[in-house]
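Below is one structure, written out as structure tokens, with a few remarks after it.
The complex is shown incomplete by one protein chain, all other protein chains being positioned as in the whole.
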Amino acid sequence: MRTEATPEPRYDLTTIGETMLRLSVPVGARLEMAATLDARPGGAESNVAALLARLGLRTAWCGALPESPLGRLVANHLRLAGVDLDGVAWRADGRLGTYYVEFAAPPRPTQVIYDRADSCAARLAPEQVAWTHLRDTRLLHLTGITPALSASCHAIVVEAQTRARQAGIPTSFDVNYRAKLWSPSEAASVLAPLMTGVDLLFCSRADALRLFEITGSDDEMVTVLGERMKAGIAVMSIGEGGAVAWDGSTVLHAPAVPATIIDRPGAGDALAAGVIYGWLGGDLALGLRYGTLLAALALSQSGDMVVTTRAEVESLLASGGGIIR
Amino acid sequence: MRTEATPEPRYDLTTIGETMLRLSVPVGARLEMAATLDARPGGAESNVAALLARLGLRTAWCGALPESPLGRLVANHLRLAGVDLDGVAWRADGRLGTYYVEFAAPPRPTQVIYDRADSCAARLAPEQVAWTHLRDTRLLHLTGITPALSASCHAIVVEAQTRARQAGIPTSFDVNYRAKLWSPSEAASVLAPLMTGVDLLFCSRADALRLFEITGSDDEMVTVLGERMKAGIAVMSIGEGGAVAWDGSTVLHAPAVPATIIDRPGAGDALAAGVIYGWLGGDLALGLRYGTLLAALALSQSGDMVVTTRAEVESLLASGGGIIR
Amino acid sequence: MRTEATPEPRYDLTTIGETMLRLSVPVGARLEMAATLDARPGGAESNVAALLARLGLRTAWCGALPESPLGRLVANHLRLAGVDLDGVAWRADGRLGTYYVEFAAPPRPTQVIYDRADSCAARLAPEQVAWTHLRDTRLLHLTGITPALSASCHAIVVEAQTRARQAGIPTSFDVNYRAKLWSPSEAASVLAPLMTGVDLLFCSRADALRLFEITGSDDEMVTVLGERMKAGIAVMSIGEGGAVAWDGSTVLHAPAVPATIIDRPGAGDALAAGVIYGWLGGDLALGLRYGTLLAALALSQSGDMVVTTRAEVESLLASGGGIIR
Amino acid sequence: MRTEATPEPRYDLTTIGETMLRLSVPVGARLEMAATLDARPGGAESNVAALLARLGLRTAWCGALPESPLGRLVANHLRLAGVDLDGVAWRADGRLGTYYVEFAAPPRPTQVIYDRADSCAARLAPEQVAWTHLRDTRLLHLTGITPALSASCHAIVVEAQTRARQAGIPTSFDVNYRAKLWSPSEAASVLAPLMTGVDLLFCSRADALRLFEITGSDDEMVTVLGERMKAGIAVMSIGEGGAVAWDGSTVLHAPAVPATIIDRPGAGDALAAGVIYGWLGGDLALGLRYGTLLAALALSQSGDMVVTTRAEVESLLASGGGIIR
Amino acid sequence: MRTEATPEPRYDLTTIGETMLRLSVPVGARLEMAATLDARPGGAESNVAALLARLGLRTAWCGALPESPLGRLVANHLRLAGVDLDGVAWRADGRLGTYYVEFAAPPRPTQVIYDRADSCAARLAPEQVAWTHLRDTRLLHLTGITPALSASCHAIVVEAQTRARQAGIPTSFDVNYRAKLWSPSEAASVLAPLMTGVDLLFCSRADALRLFEITGSDDEMVTVLGERMKAGIAVMSIGEGGAVAWDGSTVLHAPAVPATIIDRPGAGDALAAGVIYGWLGGDLALGLRYGTLLAALALSQSGDMVVTTRAEVESLLASGGGIIR
Partner (left out) sequence: MRTEATPEPRYDLTTIGETMLRLSVPVGARLEMAATLDARPGGAESNVAALLARLGLRTAWCGALPESPLGRLVANHLRLAGVDLDGVAWRADGRLGTYYVEFAAPPRPTQVIYDRADSCAARLAPEQVAWTHLRDTRLLHLTGITPALSASCHAIVVEAQTRARQAGIPTSFDVNYRAKLWSPSEAASVLAPLMTGVDLLFCSRADALRLFEITGSDDEMVTVLGERMKAGIAVMSIGEGGAVAWDGSTVLHAPAVPATIIDRPGAGDALAAGVIYGWLGGDLALGLRYGTLLAALALSQSGDMVVTTRAEVESLLASGGGIIR
């Protein structure tokens, strides 16, 4: 428990996880025929930190990056967004994870090819983590991707939650199941303990079903999810950018905000960022409105990271986007 | 009144107003992250002149441009389209107005940032106008943007109308309210006298409501607009590229021609150009068919200026586009 | 008739016809304003050969190309796809046919400007054809474009069919009427004899009506087509990527697979390739499923030639694309 | 001889010849691997007309163009430059000549692939020429390319010179030998009569040697050239952008202006334009200074057509470019 | 004088001045024909702050920016580089200065078109400056551009120097004469007092001659410059990236480091940054080696701002770049 004497934390949110280089071709083009690739960083945790920084919060990302132009490329994008990088573990050697994307053009779905094995993120060990930075925060945000990267990454997540619990720091957790990293049953057995007792739990409806065999209506599912995991709040994303949230007693509904889909990846991270934004301000309903609007913005922009400002979000909400029932 | 002895005017349409440099990013990109910008000129009045020149009419634009590569860039596009530039006021100093565009990608609307203050267009004084060119025409076209630019620009519009009236030259006027330049009430008080008595009056339904508080059905609105302003003909644009027209007695309806939307700006100017084309040929109904088709072409092309030919327009109309009821 | 002693043919499919350089502008841009053009080869026959090669079949294209960078550009794309080019007639002089494309952006339809007159393909004479390659195959594929190119090209098609018939090689024929090359009545009189008795006949519903005045329901039309032309199998494409097939007794239905339309040209060739794929494997129903899925892939990709793999096609079919009733 | 009573001609220069579409790849890229091509028009005669129009003269080009987006693309560039196109022969059918360029990157020289056979320019017949426009001029400019295109084009050049002579209109002629169109001996026998007696004769040192076997020092060569052809003035280009001129009695020397070479084609046309500019103003020495500076500008800009203004040329000359000895 | 008790300043360098949006075309292209423009920010003062931040120093820029995507575009680039923006004066209205660049391609020199009048930078008033940030530094850096922007900007420079003097903060000053803003004599009379007594004075040889009529050998000129202006150290840039420095007694020589010239603007700012880097570390000779190497890097990179790291600079110096005699 935080006591009266505790000084104001340095950050509103800290997070750790892998940020990779995303290489993609335009819609309609095939990767195997590419002559040029669009290059941008992306990572579930840093996407959240970057978006919250753009909304004016103080956020830090504490992952690992190689001391190379590629590592700096990632850091440049995060620093530009306003994310504090003092806690980054710069590695003299080691590689940056990369992934290649072909965007969906039905009948073809989005195709992602990961080349992330043995990255400096996967090799990061608990003793290399900037724990001082990571815990000087109002909220520690983690995802279910990190434990799948390596044993040491799993250990980092466990230790981060333990330290947060001991220091009375609230935590959030986004399940983010990645089928190319592990099976649903592996994921479920590893993630369930990590999800248990967090203050904010994010999980897609597909993952709730696939990993934890939770079924029923949206309301039933999010309630079961929250109760089973003893979460303070459980948020379940449904469809493209919509969500339901269970606050321990009731279920709030946030339908998806209509959007032109330009670039799908990152919408779930944007939803989480929005909910966290509201939660940090003590207003979950506002958070859901922010979250669904930010998810819509994520869909309608190129890149994983959402570029916006608080003024723009407020203006769009005022003109009718983001409704809570 | 033109008499028998009057020689054939040199131009079918002359116009004056500001043409700016438009700098834009592709759909889905954010301006604050831009590394390259698409550059094209755009201006409500010169858009009309350029499109009519492409349809084979003799048109002239008499605005101001700086003697610089930027001024020449604008002139190049207009000359390419076939617009006569003999009446351009080339200014040894002075800046070119610019505007920056992010195209709509819902939930984001189109965002336009104007940087047009103190342009050489806004500084243009009546005594610098090539009146000889401007009045040697079958129709003088003006818009409600020009009076908002500066006092001297307002004076130019007043003087242009006075001279046209004295010389018996018909005039058209497109309201084109710009919320970033003035308030609706300012606009209404300045524009109403300028709209009064014109031969062809163009106004969007939104502006008719916002500036002049005209309400009712489309038919009622366009009739009130035409009668109140004592216009020969009043054309009210409705929705994306559709229009209704009041010819002094009856209302004609031209539904929007279905279009793939690539680039919105310029559709209203295209509608005006089409109506003027028909009017100059003595056939308002044909003008409406041209206008709605040209508006659809404007929506489906990159850039403010519509690139087409009379043969293409005739061919598209023949194959079913542009219906008048 | 092939006898027991006949060795396995070298190719699964051989074909001959014109491959051109396609120069296009992006959707929303006008050709007359182009500063850059996208350049790719395209040709109805080589599109089929390239796609089947990508699916793992042994195919050869035996057309004519100039010994120049432009001829090599075409050959590069076909060789990349896996098409055997040993039978190409390299011409020391002669030009490569080109065509310019503006993609549809309603209200504008796709506009194609051909510049193919007097190409080295049109000049190809029967005595220059690599007959040895062309007949060493399990299926000879021809289209109704080639006879329209020149008298010598017409002679090539006649001779190819005669030689195939004599050697007991099955043939397929895709009508592919081109309005810019000849009139429907000219085409009908020339093509009917060439269509008669082929093993696989492809014709769009529009062409069946326009050239042969076949009317009725889809089932009636494809049956009349097949019976009148004494075809082994008749396949009629309907709408965007759907088809019906008459196998001599019954009609199979393959509805269009929903697709995002990026680039229309090539969808018909993809349908033919899919049907041929199934037919060569002895499974017409599978061929229709392949064909409609490949047509959908063609629509959703840039370029005439479909880039895919058998594994991708199988995976997409397994997840629900391509239904036969 | 022009008499006192002759009205001032409408144009300062008129010309006729082929303008083609130039398709090129960037330096270092190979055409056979191209995925995009840069597209611009180019033609020796229209390059001269366009550059002189940019310098403020009244010029007209009277060649043939197809009524198509490609024909309009060419016309757009010329109209933009200020060239009068009233005398263009728009052809309902016929193709536009094209040429493909790989720029020099030693050890590779510039490679040009022409695809100009049977263009609407080559098909143009004398009776289709706008003679009225062509002769209403202070100078008629022709080149040695046109007679090589076709018999009818040869006839046009002969008739143009005959008409000019009869009307007392001065003529200029630029040899511009094209090795891909004819042999040196063919060219020499056809061109010599056309070069004889012109007021302004342009010929490169290489062509003077190759076609007419003129040898010796630069001074000797240009003098022999001028005297043999009975030219008023003979200008011989030497090296990259330099020239010597014989004015009937003495030889003027204009060394090349140092330039960064971006795009070679068009430098000779720029030299001719500069000399003509000076000659029309009665100052050959100024013309040579203009010519060598414009040739340097041509080398240092992308595209065949030089984009500049008289003010820029004057400013560059004032700061030291373009020296005559 | 700073006393023992003074806490360590927050920044190593602070600066104030105008940062603009730079819009440019590639080498060989003309601005008046541009269809796309490269967009990057640039400003003499922020270029220095950004480069020093990349080298690991703590720097802040305290200029004015509009609250708009354009203002954020500038801030994004500076934040990415690591410049602290806490002292930025964000203006609710006002425009961002822009400038357009055509890079040199001899015989054409670099052409710059400024559109900076009435920018929010020029309108900035002393009472809007974040003086607290500006003075919390080890070195205050100013340039001779700022006083030319407006009377209030001149007042800001005067007040900044006064406050620095009172607080015992060292100052540097880079003359940076801009001929498009004022005449040499105006500049000399305004700048001389501002240059007098600074710790580090930067001036090009051309400006020393043009503004202050200092002549002689490089050694004589830099000595006169330093002595006349009572500077602690005077650095005079000579040619492309070389420099001489007078340290109050002797002259150090740093020849230009050979460089491939890609993009000239920013080389002088890079030289200043390098010298400041050495000076802050107490090693002027090292500073000159850094400065000439950084100037060479500036010439060899696209953009005004140099992208490098201390490790890269050290590595290049170790391998032989940057020699001091």
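Each chain gets a letter, A, B, C, D and E, in the order it is written, and its residues are counted from 1.
Simple rule for what comes next: a contact is a pair of C-beta atoms (placed from the backbone, for glycine too) under 8 Å apart; a residue touches a chain by one contact, two chains touch by 3 or more.
Every value quoted in this text rests on a predicted model; they were computed, and no experiment measured them.
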Displayed chains contacting the withheld chain: A, C, D, E
Among A:117, A:151 or A:192, the residue in touch with the chain that has been omitted: A:117
Chain C residues that touch the omitted chain in the full complex: 67, 72, 76-77, 79-80, 82, 309, 311
Touch residues of chain E, complete complex, unshown partner: 257-260, 262-263, 293, 296-297, 300-302, 307, 312, 316, 321
Contacts of chain D with the absent chain, listed as residue ranges: 27-30, 32-33, 104-108
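Going forward, only the chains that are shown with their structure count from here on.
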Touching chain A and also chain B, the following chains: C, E
Chain pair with more C-beta contacts, C-D versus B-C: C-D
Rigid-body rotation angle, chain E and chain D, from Cα fit (steps of 5°): 120
Most distant chain from chain E by Cα centroid: C
Distance from the mean Cα position of chain E to that of chain B, given in whole angstrom: 45
Cα-centroid distance, chain C relative to chain E, in whole angstrom: 64
Touching two or more other chains - residues of chain A: none
